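Below is the structure I would like to discuss, written out as structure tokens.
Let's look at chain A:
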Amino acid sequence: MKKRAIGYGLVLSLLGSLTACGGSGSAGNDEPIKIGIITPLTGNAAAYGSGFWLGVQAAENEINKSGGILVNGKRHKLQATVCDDQFVPSKSVSCGQKLSESLMIYTPATQSSFPLMGFNQKDDFILMSTSQTPAFTSQGNKLVVRSTYNLERQIPDLARLVGEYAKKEKLTLKSVAIMEVGSDFGPAFTEAFSKAWKAGGGTITGTASYDTVTTDLTSQLTSLLRGNPDAIAITTVCQSAALVMDQARHLGFKGTFINAVCAGGTGMTKYMGNSEIIGSNIATVKTNAFDSIPVVGAFHKKYSDEKYKSAIEQQIFEFGYFGVEWFAKAVSTAGTTSDSAKVHAALEPALQTLQPNILGITEYFPDTGDIEMTTYLAQTKPDGQSFDPLGGQK
Partner candidate 1 sequence: MLEVSDITAGYGNSTVLTGVSLSIERGEAVTVLGANGAGKSTLIQAIAGLTPIRGGEIRFEGERIHGLSAARIVRRGLVLCPEGRHLFPQMSVRENLMLGAYSHKIRRSAIAAQIDEVLEIFPALKEKRTVYAGSLSGGEQQMVAIGRALMAKPRLLLLDEPSLGLAPLLVQTVMRVVGEINQRGIAIGLVEQNAAAALELVSRGYVLEAGSVVIQGSAQELSSDDRVRAAYLGVVEQAAD
Partner candidate 2 sequence: MQVLANGLALGAIYALVASCLLLIFGILEIPDFALGGRIMVGGYAGYFVAENLGLHYWIAVVAAALAAGLLGVVSELAVYRWLRNTPRPLLSGFIGALVLLTATEITVQLLFTADFRKLPSPYESQILDFAGIRMTEQRLLAGVVALVLIAALHAYLRGTRGGRAMRATLEDRRGAEIVGISPAKTALIAMLLGSCMAGVAGALLGPMYLVYPTMGDAILIKGLIVIVLAGMRSSLGAISAALLLGIAESFGASYLSVGFSDAYAFIFLIIALMVRPNGLFTKSVLVR
């Protein structure tokens, strides 16, 4: 009886104290400019989402350390608030509603972005995303912006570069099998890549779909390898791509790997047991993979701290960082702390002042929210260093 009473007390006091805490939000002092971050901090995608949030925080710190954002001669602090959505759409919506006061909400994935597209215009906030899905910018939403490629633009580039690579290395690289991840990106990649690849005279020998939760891919790979492909195209982030490559090699695959998402480098080698495999991996990369690009090298040097290592290896840190930097510059350029449309339009001139940048974003199209980005082909050496086999970067 007594134990029971203690239990009741414990639960009630816990609930009570927590609700009390929850109620008191922190109020800003001099009208900070608010940016909302919706990202998975727990669950399967936690590693990815946390890296993104680290990048955002790094940019926020830097901006606030330098006194904040200058708008019409007045300095405003930047305030980034994070909301963990675990990649669950209903949580993304709650997060979006909670952060709808923000001038911009920035998310690191399609899963977190799409749920907000229903109300970002009504609630008047810019929606920035690292979504590569074409639909993100083809819906006529006036307040969306990408901080990465639209895959419709990138994938044909990839197919073309791979073709050039094969010619240069005198490799037989005609038939490709695709391991697509069962999210929105996989099928979209398969569609775009198949079209471009076949247009270049290649063939697709098969497609297998899998869930990122699944770690044993031997069944799918055994099936794909029956088509004797010259290469396997992989559409997932590095640790998952590493699993595919490892297991394909173990099953006797000797060809090339084409990575659409993972750029290789240490982000990949740390997950690979067999370093010989790595040399045959080629990938499209955005500028940020090459330390040899001065702006990228400098940035990586600045954030060489252990705590950023994993986020930078996953190439998600830079996206978090640059999106915030770009946004801050646009607010400053637009000269407003509240008019989202004006800020959205100002992203264009702001980008011009940020050339060259760590992501290699060269152009911005305000009408749709799409961007243009410099991409390269990368090959990873067994020691984890990447280089451009086509000679664009050394």
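The candidates were selected such that all candidates are chains of the complex that A comes from, given by their letters.
Definition applied: a contact is a pair of C-beta atoms (placed from the backbone, for glycine too) under 8 Å apart; a residue touches a chain by one contact, two chains touch by 3 or more; residues count from 1.
As the structure is a computational prediction, the values presented were derived from the model and not from experiment.
K.L.:
If you had to name the candidate from 1 or 2 that touches chain A in this complex, which would it be?
P.N.:
The touching one is 2.
K.L.:
Contact residues on chain A for candidate 2 in the complex?
P.N.:
42-44, 46-47, 50, 182, 206-211, 213-216, 218-220, 222-224, 226, 239, 242-243, 246, 249-252, 270-274, 310
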